[in-house]
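Okay, here's the structure, questions in a sec.
Here the complex is missing one protein chain, while the rest keep their positions.
Moving on, here comes chain A:
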Amino acid sequence: MKPLQPISSKLRISLGILFFVVFFAGWSFATFGGFVSRTFLADPITMLKDGWWLLSERHFLGDIGITVWRVVGGFVLASLIAVPVGIAMGAYKPIEALLEPFVSFARYLPASAFVPLLILWAGIGEMQKLLVIFIGAVFQIILMVAVYVANTRRDLVEAAYTLGASDTGIVRRVLLPASAPDIAETLRLVLGWAWTYVIVAELIGASSGIGYMIINSQALMATGQIIFGIIVIGVIGLISDLAFKLANRFLFAWRFA
């Protein structure tokens, strides 16, 4: 193999699928072959049966829906606040000087550690779930957006000035479009993290959602159900990731030209 040598898209897709096959084969070998006790790890068939049972008998689709809603809700809330704040920080140095130290500090506060506090403040309703995701996402987005905006090529800014752009014109018509693809990429990344936060929020003090199902199944030693829940999260993550990538390709065609 030569380093950095590109491969055909056919080969790329086959190789990608191959590893899934290898993964499931290894899993089947370990479970059907009797190398791992069923108490600790269900085999793939049991997992699928459990999954079907969850979907058909336990309205698991409703749980999936509520979890997706929480993720999207908390994530959108965080984005609505974080993106404008990040842009302001990146564009204006006094705002950066004011907020950057605090946001850098807040970024390291683990969202999961807020769960007990948020239950105290917001109860165990939807607001608490949204807030966990919000806290987990908002500071990360602010910082990354600020860095991207601040790193806009200086010569493009200067060129815009010599073309008569005003200060607000620089922000709106140079800093924003220049960093928009990176901002979208940041959102894609943070959406992935939001899935971690929502499950943590649902493991404690929830009465619905994928995380709730998982913690319930633990009490029943139903590892098939747990694994099915985890895989569902993975699949949804993959789909949303793909949707984000396609949207970026469409919105920022100039990057991919």
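Here, a contact is a pair of C-beta atoms (placed from the backbone, for glycine too) under 8 Å apart; a residue touches a chain by one contact, two chains touch by 3 or more; residues count from 1.
Assume contacts and distances are computed from a predicted model.
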- UniProt name of the unshown chain, from "NitT/TauT family transport system ATP-binding protein", "Oxidoreductase", "MaoC/PaaZ C-terminal domain-containing protein" or "Zinc ABC transporter permease"? "NitT/TauT family transport system ATP-binding protein"
- Query: Which residue from A:Ala42, A:Ile141 or A:Val174 sits in contact with the chain not drawn here?
  - Reply: A:Val174
- Item | Absent-chain interface as seen on chain A, which is shown | 153, 155-156, 158-166, 169, 173-174, 177-178, 180, 252-255, 257
